[in-house]
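One protein chain is absent from this view; the other protein chains keep their places.
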Amino acid sequence: MFDKILVANRGEIAVRVLRSCREMGICGVAIYSDVDCAGLHVRKADEAYPIGAAPARESYLCADRIIDVARRCGAQAIHPGYGFLAENAEFADQCLREGITFIGPPSGAMRLLGEKIPARQIARDAAVPTIPGSQGAVADLPTARSVASQIGYPVMLKASAGGGGKGLRLIQSEVELQQSWEITQAEAAASFKDPTVFLEKCLRRPRHIEIQVIADRYGKVIYFPERECSLQRRHQKIVEESPSPIADAVLRRKMGEAAVRLATVAGYQNAGTVEFLVDEQHNFYFLEMNTRLQVEHPVTEMVTGLDLVRLQLLAAAGEKLPIDQKDIQLRGHAVECRVYAEDAESGFAPSPGRIDALEEPAGPGVRVDSGVYQGAEIPVYYDPIISKVIVWDSHREQALARMSRALSEYRIAGIRTSIPFLQSLMKDRDVMAGDLHTVLVAEILAREQREHDDSWQHALIAASLMYHHRGRVPIQSPLNRWRLSVWEDER
Amino acid sequence: MFDKILVANRGEIAVRVLRSCREMGICGVAIYSDVDCAGLHVRKADEAYPIGAAPARESYLCADRIIDVARRCGAQAIHPGYGFLAENAEFADQCLREGITFIGPPSGAMRLLGEKIPARQIARDAAVPTIPGSQGAVADLPTARSVASQIGYPVMLKASAGGGGKGLRLIQSEVELQQSWEITQAEAAASFKDPTVFLEKCLRRPRHIEIQVIADRYGKVIYFPERECSLQRRHQKIVEESPSPIADAVLRRKMGEAAVRLATVAGYQNAGTVEFLVDEQHNFYFLEMNTRLQVEHPVTEMVTGLDLVRLQLLAAAGEKLPIDQKDIQLRGHAVECRVYAEDAESGFAPSPGRIDALEEPAGPGVRVDSGVYQGAEIPVYYDPIISKVIVWDSHREQALARMSRALSEYRIAGIRTSIPFLQSLMKDRDVMAGDLHTVLVAEILAREQREHDDSWQHALIAASLMYHHRGRVPIQSPLNRWRLSVWEDER
Amino acid sequence: MKLEARLLNGESHSIQLQSKREGVEILLDDRRFSVRFLKLNGSRCLVYSDGKVIDALVHHEGPQYTVLLNGRAYYIELTDRRLTRPLPDDSKGTHQPVKAQMPGRVVRLLKSQGEPVERNAAVLVIEAMKMQNEIRSPRQGFVSQIAVREGESVAAGQLLFEIRVEPQP
Partner (left out) sequence: MKLEARLLNGESHSIQLQSKREGVEILLDDRRFSVRFLKLNGSRCLVYSDGKVIDALVHHEGPQYTVLLNGRAYYIELTDRRLTRPLPDDSKGTHQPVKAQMPGRVVRLLKSQGEPVERNAAVLVIEAMKMQNEIRSPRQGFVSQIAVREGESVAAGQLLFEIRVEPQP
């Protein structure tokens, strides 16, 4: 096993990886940009080194500098987290050349799966169903028109090099296809340096369900119970759960085995996730494979009792996976809510700033993976995730109730957050019924109404009392002052 | 199910119960003494009522006032937590008379099991092994002498009405027996209003292992996997775990079935714990039964996935237990550390005061049941428990490593805590090997040596830098000031 | 003390507070509350109202109050009747400037100069923190000035556009 690992990331995921390092007796090294000098990941690390200026391209995306730090501090491996360099095959190659272990898949598999058209081909080779669409790239508009009319509108026009909700366009009709054809190609060329596009049928209200896999160097590939991540806003997941409300043992095994076949054909190693869309008849179709640890990995950890980061480190160190498929047992139900520095009350605008007060939920069945602390700053330069709240309970209904309880305990002052919206999601009738699909959040936002309870009155009362008592010092010791200053009230 | 429950307690256990109430949609009512007006349990409650002055006998022990509050606010049930009125049969009777459900066993069972001699008789009736000793009360010194010489020294001279580590005396020889006889009787009379004493053999380095049970009104009694609580200081548990490092499936079932027999014979209902001493040959002997929820219940929740408070409420509401013995499955390993406001560095003196800064551990496998928040006060009037840190992992060794990691993240300023000692326990060779017994902590304290690492140098450096930079304001925004004020350093 | 409170949805409420020996009497519109109040540190407070406990975190910048309550956020503007400075007079036309809340890049202009806008209508789109954000008009009126161009980088606090509010009849 490694003695020292550099975590090439920041925020909650860097903290997450550093925690496993500490538990395994491995020295954990953080890197930080100028604005992150006092970041929680720096505070949780055994060592930390500055890596450049705030913008990611001058720090967390600087492969050379990161490798240089790793070499100088003697780190034998680099964990990339998610985002930044996590799916950058060049970086994986560079690590290899420098004799540093990249904790992730081999760059070859990363490259194959990183582009949509080759990935779809691998899925077909592995007998994994793909969404009906063009066999590969669509060269010109006439071909596009003919493919689209064959599979039927609406269709998705996608950049092969896109991913993560970027580089795709919904096309309702032939007229729209004509209008969008050139602009989509141009955008793909501009954004991903590759104008290649292809067509897929657009499924009606699909679910997003994905399978986590992990593979060692010796050909063992294991799948985990599915995660349902259908609650998305702007193609970004915001709530994830495991198991899916619709999956039974048969579907779970069919999807799991499909994911294992795909990973095997691709020569995959380490942790990865095969994403599927699932239609209303519970047919599933390969969407893409994420070649890294995912934001939502904790729900899988909660229902299986396994530590995915630990397994990543073991696999990367060349050890055999210490578990077999039969050891993966699903227990209970886990739900994750992503808490963002976004103003849920006004269009989810980013809300960077300083966290003036912080109280996190805790207690039975609640896990918080946070990247902040009281007094910390949410910088404008990166993904505005604050933390993830993950709960576990024996049944889905109880898990949702537990999440509501946990969110009700969360207090963050100084910035605005997505917590209020997450709260209302947990009580939404479709969410509670498990009737999920990828456009449900948009529908809920459209229909959302203010709850009619007395809370606004309580808020007014609290605000006006704080105004009324402005300038009065907070109680330091209720022991002495309760009787003196609490019941009384000066003018 | 109840609509409203009053929690007749304070601190972490009141918070624990209120959390389950909120998750079950039950209105949770807190009560508070004057010094607890801003306690965390008040903040986590839906309603809260003052109950009297700080000393427990003027507030949390005032049965009349508590019942009066319950009646006036419309609470249908009272959860007593642990301590205070939890094992007070009078109080249970009073609730019954007022038509309020006492969430605990019937007062009859409580009375029987609350005294040692009748409890030992019940154990014998239930064919549960008891520690060799007198059949019942020992009337006079000659009888005591004869019993003691029969079972062999050392022996324990115990008050029948004692418990929880109080009212017992270790006797090494006949001379000591003679010296202690009268004083022990007198102390028992003074402390417990009952001079009755009895004799038990003193086991050499026993383990303390206990079985949690829960029973409904319909005769169903279920046992849970054992908890080992051998790490004790002054007869108070400080670290608990489940399963026990020495228990296998056979011992677990034997102890579990013994506990169920005992609970059945006693006509027990609701949650309770049968405590055993276990000798080096793994023979187990009944010690006492605790007729309440215990401090260490979370380790059982972590390894079984069940919510014991929820089960308590269901049983108290007259529902059938929703689980059977076969549903209780042991998974992984859980460890709990009790964090006290005690100065571990100088003889565990109480350290009440204000919590000036607080950061609690979090992340994978870590649960914190806390009774405090930043700015809260630890009053001198009650048990100085701050919180419990509970961890879960798939194996014991990993669970201990995770606990070390969690404790290393815990920051409490303003008061002194037992965390440093807990840290050293987690790394003790006997603790790591699972070689536990009830005097191990005393042995460790006797042999404890300061770890020889560089940490004291780091502490000196941090303290002197804070002195050097006194008067300098903390950074508000690293975004702007890092380059300006961090690397530089004014005179 | 008499306060006027305006909620985010535009609702306005009147609040009267009066200190009594046993706590504070509050008249919220026409509902009466008798409360006890405890100010904790870190902008936390506890309000005890007829058994109910309100555990709130109250943060304010000037008259803008944010109250965190059970995981929800409430935004309230408080006006003290005694101290009321004359509010910007709606009876004359005024120009309301809208500034960037954070650094970012203008990706799209949705309105042009002189165009009429509803309250809350999107005027332009700024990309920041990897996300596109519509910047909306705070008032009904006309876009009197657009101070940025598409593609331009903006700093926090930089003027984006101005809305001219028409005199009310």
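Think of it as A, B and C in the order they're written, each chain with its own count starting at 1.
Going forward, a residue touches a chain if its C-beta (ideal position, glycine included) is under 8 Å from a C-beta of that chain, and two chains touch if they have at least 3 such contacts.
The structure presented is a predicted model; accordingly, all values stated were derived computationally and were not measured.
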Visible chains in contact with the missing one: A, B
Identified contact with the non-displayed chain, of B:G108, B:P245, B:G267 or B:P350: B:P350
Residue in contact with the excluded chain [from B:G114, B:G133, B:G256 or B:P384]: B:P384
Among B:R57, B:R72, B:R204 or B:H458, residue touching the chain not depicted: B:H458
Among B:I412, B:V431 or B:I444, the residue in touch with the chain that has been omitted: B:I412
Contacts of chain A with the absent chain, listed as residue ranges: 29-30, 37-38, 42-49, 73, 374-375
Hidden partner chain, residues of chain B it touches: 341, 344-350, 352, 356-357, 359, 380-384, 407-414, 416-417, 419-420, 422-423, 450, 455-469, 472-476, 478, 486-491
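Basically, only the chains that are shown with their structure count from here on.
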Chain nearest the overall C-alpha centroid of the shown protein atoms: A
Top chain pair, ranked by how many C-beta pairs fall in contact: A-C
Rounded Å distance between chain B and chain C, as computed from the means of their C-alpha atoms: 48
Between chain B and chain A, distance of the C-alpha-averaged centres to the nearest whole Å: 38
Separation of chain A from chain C, taking each centre as the mean of its C-alpha atoms, in whole Å: 32
Where chain C touches two or more other chains, by residue: 38, 40-42, 44, 52
Chain A: positions in contact with at least two other chains: 408-409, 474-476, 478, 486
